[in-house]
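Below: the structure, in structure tokens.
This view holds just a subset of the chains, kept in their places.
So that you can tell them apart, the chains are marked A, B and C in the order they are listed, and the count of residues begins at 1 in each.
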Amino acid sequence: GGGGDDDTGASPKETDKVAYITAFGAVGRDSFAWVAKEKGYFAEAGIEVDIKKGAGNAPNLTALKAGQVQFASLDFTGAVIQAGKGEFTDWRAIAAVHQQTLISVMTTKDTNISSVQDLAGKTMATGKGSVTELLFPAYAKLAGLDPKSVKIEGVQPTVLNGLMTSRQVDALGTFLLSRGALAAASKKEVVVLPYSDYLRDLFGNAIITTPALIEKDPDLVRRFNGALLKGLQYSIDHPDEAAAILNKAEPTYAVASGVGEITAMTPYVKPAGGAPIGAMDEQRVARTIAILQGSGLMPAGLDPKGVVDFSFVPKS
Amino acid sequence: MTDKTTDAGPRRLWFNAGLPALGVVLALALWWLVTIAFGIEPFWLPAPSDVVEAFLRLPGHLTEQAGMTLMTTAVGFAIGSIAGAAVAVLFAASSTIERMTMPLIAAINAVPKAALAPLLIVWIGLNTQAKIVMVVLLCFFPVLVSTMAGLTSVPNDLRELSHSLSASWWQTFVKVRITWALPQIFVGLKVASSLAIIGAVIAELTNPDRGLGAVIVSSSQSADTPLAFAALTLLALMGAALFYLVVAMERILVPWTRAISS
Amino acid sequence: MIKIAGLSRTFQGKSGTVDALHNIDLDVGNGEFLAVIGRSGCGKSTLLRIVAGLIPPSRGEVLVAGDPVTRPRRDVAMVFQRPALLPWRSVRENVMLPVEIFRWPRAKHRDHAQRLLEMTGLEGFADRLPHELSGGMQQRVSLCRALIQRPKVLLMDEPFSALDALTREELAVELQRIHIQLGTTVIFVTHSIQEAVLLADRVAVLSARPGRVRELVDIDIPRPRSFGHNAHLEEVAAASAELHQLLLGEHLPETPAAT
């Protein structure tokens, strides 16, 4: 624990200590946390941040629930499903990292799959129980493909690239940012079919915290959010520097891979219509919930306010 | 020492069945108490009742998945143990081969199998064979090491005896060394029995198409800790059963050790 | 049958080396019964082990039937000082071990095993495991195991040490019978001068550390001999006294033995 121990929250001299967990490991898309730290944004906000490497939605929500971290980054859509099913409800999003979901179908050129429709009769591997797998029927239907015509292999995410490269499957359901890795592995041109082509209302990653902390120290939440988003902004503005900062924290992650990921995700970070970075609006969240309910992924009754605290979300 | 006149029937039953049962009951009670006393949420640590309930939600499915895991485990355990023992025999036959390959085997064995699981799938495929190979990899080493130790622990008396009879290497092996090594081989088999189950589940976590590993994956995705615990409990039961099966085999195959030692 | 020439053996240990045997020369004729006596630790067992081909000599060589001994031979059987029984095999199966190893037909030798067990008074214990036997009974099992081989050469390391006087006498008689009937060459290590005189054609007296052949004593008493019949009481007494004297003589350093 340790975060927000300061009951009064009045004394600005005192630095707050919090822990933050990235969405998944230390990769380009999560570099902004290290950037915010390295650039001193957290320090300016009077916060000392311990950055931990995440391992996906369930572990991150667990860490948050156990009080081992106060803030987390994770896939918003997946988290909403978990909230809707009542599995994890003790969290609120305070900003969106990606305005559009990054999940997509990915394949290599030689499979001759160039559109969703081409997937009929093929085999596709996805992370077992992942959002990619759960949303595929909705995505396929919107794209005019019978979801049952595709054979889905649910596996551990780490084996995906290997399966594609060894052509044990014809396509992957994965994050589009792993495109570079797949290209490197298969040495082939990669074809990406983002879910966001049809599912426009889904957010990608979001930053979340607990309702308890919001209640106890809203100022800390606000300061943290601001600093982190500043880091995000700086990262997409200076991908090379961001990748270099990340490489310092994680030398085994090549700078080039970092630059590639950050550049690839830049269009997804900037909101349409000039809204500030991190923005989320209630209508879109409601539509997200509706899509998820409509696909039978969760029961009805979830209120957008139950997953997002709009008072912290940056507004234009 | 060698003669236990007091080992009456009921006492023995109590010792061999009553005490273990008591131990399990006490552990369950403690578990239950802890969950109640500290008001622990089922998400962190479900009470035994939650676990039973989770099991009763899907008894057929869980049993079926358990059966699949057990199959993988059993086949892999058998292959791995036989392979381990066979390589130990090879090493016993040729210390040159042993010196050349044992360091490599020790090295390869230290490579985390969990890190190898994705590679296995890529090399072998999304099938049961890849899972069995994982089990084999985990069982192999303990049986190898313990068999080697057993084969080299034959007392000089007996070695000289078979030597003086001009027994061939193979005869010495079959009639003296293997039997003498059995108690130690069983140490390896006991350790391997647990590792076999672990191997099967690691493989199932990587390719969660079936088995209790798949149940754990899907229950952790839905934060259904009681269900995950139901699967873990089945695995634990399986582990204890396999362990005591090995112990029973030992009692049948090497009754003489208990007579000459204590 | 057995020719031992210039045989020496040293053992290297952490705390120095031991000269167990030094320059032993010994010929054992075909069908001869040689007893070996000497103080405890003088190298008798080591000598037998080398003749059996179980350990190599440090110097010198041993020929059995004209061939240098480099490893054990099937026509040489050994009775070890300790019984060395397989703990998981019944008495009968322990006795049958050489039969199995020589790939002889089991059926043909089962009767032989049974007769040997009867001869050694173990017929009631054929199906028991070694740990259920007394020390002397275990020793008899190991004796049976050597006899079932019907070897040309029998090397026996204190085979009767754990037996009572009576059993000892009975088995000594049986051993003589076997020796005469089959023409077996025997080297028999014993601590009993009486036994040596009763059984041997010649007795080798070893001196201790390093073990050397102190004296070879011929026992010219007609066979069959036995403790009971006092036919040759005087010769027996004389031979015993001589051997006793030889053993005792060790106390006087470098004195050549004189009877």
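One rule holds for everything that comes next: a contact is a pair of C-beta atoms (placed from the backbone, for glycine too) under 8 Å apart; a residue touches a chain by one contact, two chains touch by 3 or more.
Just so we're clear, the structure is a prediction, and the values are computed from it rather than from any experiment.
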Formula for the whole complex, using the labels of the chains displayed: A x1, B x2, C x2
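Heads up, the rule we're going with is that only the chains that are shown with their structure count from here on.
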Middle chain, criterion being Cα centroid separation: B
Chain whose mean Cα position lies farthest from chain B: C
Interchain centroid distance [CA atoms averaged], chain B/chain C, Å: 49
Interchain centroid distance [CA atoms averaged], chain A/chain B, Å: 40
Geometric centre distance via CA averages, chain C-chain A, whole Å: 87
Interface hub residues of chain A, defined as touching at least two other chains: none
Residues of chain B defined as touching chain A within the complex: 43-44, 117-119, 121-122, 125-126, 205-209, 214, 217-218, 220-224
Complex contacts: residues of chain B adjacent to chain C: 2, 157-158, 160-167, 171, 175-176, 179, 254, 256, 259-260
Interfacial residue positions of chain C with respect to chain B in the complex: 49, 52-54, 71-74, 76-78, 80, 82, 84, 86-88, 97-98, 100-102, 129, 131-132, 149
